[in-house]
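Below is one structure; the comments refer to it alone.
All protein chains of the complex are present and in place, except for one that has been dropped.
And then chain A:
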Amino acid sequence: MDAKIPPGPLADKWNYYKAHARLVNPANRKKMKVIVVGTGLAGASCAASLAEQGYAVDCFCFQDSSRRAHSVAAQGGVNACKNYKNDGDSVYRMFYDTIKGGDFRSREANVYRLAECSAALIDQAVAQGVPFAREYSGYLDNRSFGGVQVSRTFYARGQTGQQLLLGAYQALMRQVHTGKVALHTRHEMLDLVVVEGKAKGIIVRDLETGKLERYAADAVVLASGGYGKIYYLSTLAMGCNASAIWRAHKKGAYMAGVSWVQVHPTSLPQSGQHQSKLTLMSESLRNDGRIWVPLKAGDTRHPNDIPEPERDYYLERRYPSFGNLAPRDISSRAAKERIDAGHGVGAMKNAVYLDFSKAIGEQGKDKIAEKYGNLFTMYQKITGINAYAQPMLISPAAHFTMGGLWVDYTLMSTIAGLFVLGEANFSDHGANRLGANSLLQACVDGYFVAPYTIPDYLAGELKAEKVTTAHPAFDLAEALAQTKIDELLSIQGDLPADYFHKNLGRLLYDTCGLSRSKEGLERAIREIGELRQEFYRRLKVTGDDKVNTELEKAGRVADYLELGALMCRDALAREESCGAHFREEYQTEDGEAMRNDRDFCYVSAWEWQGADQPHVLHPEPLVFEQVALSTRSYK
């Protein structure tokens, strides 16, 4: 696996790349077409930036408007090492925090570039009109986030993702207006078209008419987001799916870090069997909220009636130097440990308390309302509880996938001309993502990296023969996509797609979630195989082949059933604990993760071999030249 890391010292690599990247003459740019799938932060920013340079862009999303991509739901903030607080921040500090936060399972060069480009993103967003929080002096405000000891998080109340996305969406709309971007909403990618080893187009389904359509291009960008929805109950939107990346995977793009899934510590707990999603409460709440459970297992008293000495502030107890701001993987696991030990609270005993009484006492209710008002309002809307007067109930929930399609330093996958941006790729977060780094990575990929690396690739394609949608590869891909749809519609069994999705999700939560074991993973692989067979025997999709959300769901669940098995294989093969991947067999006496740098200091990239063949593992060794590998401690 060649990651194509540029030569030179770490701090100079990105400059070296930019200085040597090939360019396309402005007159030639409009002859080059790029397809962008997904209109979240990564997709919209990439599509707009390429169109601004003069390229022709075809952009696709499954939502009814590109403004609705799930980046919109990110709450807490976006990191950048501006050092506006003069608290010791720097590019290197941010790089180190991110490498350490990812438990030393990411590439130094990628992470350094992420930190290096972070400052420019804040400049870009402010210029677009993103209303970040301000000091009374008019300067930008910052707050702290988990896993770091400086204040480098920029925020727009609890709606930072929405505001950043609107900035990117508006930039995209501007390019639609100029005619350089053709936007196709309510379209879902069904297959990637590869011609002589290069990505040359896609097959999509118009979700209103049901018709399959072909689009050809000189390069294809997938920015289709993560696959946390595979757990069914997750913080993700209902439509989030892995289908675009999975179908590219089956065309030859490797999947990497597949089982590295972040379980977010502060979501609303499950309250019943009909539940369709778990609502996230921003991690920023942990700046002022204190997490605790009753010291006595099974204590049923109202939280306000439990006196201070009978509360266990377990994060402050176990991790005194980071306390309630311990990273997400550690906080989630600590919550699970307490819940499993019988200290869980709430009707289903599946939650812990997040308590603001101390912060309200110190800062006043108004200040807390200004910082988190919309989150408290959202909490009240969903639960009917006033969190100013009593603690919130929170619980861990599947959230972000660090894994995704393998990409090299230029964000190109193992298929030439197929670029993968944002959460859809595996690249920058290692085995655990720090809070407020996902908005950052999506934006940096789309605004600042792809606009250099994609033209570099296109410069080499200028003289290549143009592939049109009449090419036999399009005939084949469309025919296969149609066959798949016909198959799903024709099973006519007795169980809806949701049945299989919920069962898959439950199985993955139990065996490939916060904690994993050899025995559990082997069982999961077996049972997912059985569930998949049952799916193709008993699935029932009603309706026709026009607007049909059941058909859409079935296609996504079919992919999830294959991806779920690979997640378990990936987790099984990694016989160590690192970041979000916690193998019960590999832990210290006090329950902390035990990494194995001797045998597993690599990224696992998996190659698809066919439906009934096992994947082949291609390890990409991680070489650390700048940082010394150390035990990740937040104690």
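Keep in mind that, in the parts below, a contact is a pair of C-beta atoms (placed from the backbone, for glycine too) under 8 Å apart; a residue touches a chain by one contact, two chains touch by 3 or more; residues count from 1.
One rule holds for everything that comes next: contacts and distances are computed from a predicted model.
Of the candidates "Periplasmic heavy metal sensor", "Multicomponent K+:H+ antiporter subunit G", "Ribose transport system ATP-binding protein" or "Succinate dehydrogenase / fumarate reductase iron-sulfur subunit", the chain left out of this view carries the UniProt protein name "Succinate dehydrogenase / fumarate reductase iron-sulfur subunit". Here the missing chain is touched by one residue of A:549, A:609 or A:631, and it is A:549. From the options A:170, A:390 or A:517, the residue with contact to the chain not on display is A:170.
When the full complex is taken into account, the listed residue touching the unshown chain is A:134, out of A:20, A:134, A:317 or A:466.
The chain omitted from view is touched by exactly one of A:90, A:276 or A:533, namely A:276.
Taking the complete complex into account, A:496 is the one of A:496, A:520, A:564 or A:579 that touches the chain left out.
The chain omitted from view is touched by exactly one of A:239, A:303, A:417 or A:555, namely A:239.
Mapped onto chain A, contacts with the missing chain fall at residues 45, 48-49, 52, 63-68, 70, 72-73, 82, 84, 120, 122-129, 131-140, 156-157, 159, 162-163, 166, 169-171, 173-174, 176-177, 183, 185, 208, 237-239, 271-272, 274-277, 279-280, 378, 381-382, 384, 447-448, 451, 494, 496, 498, 540, 542-544, 546-550.
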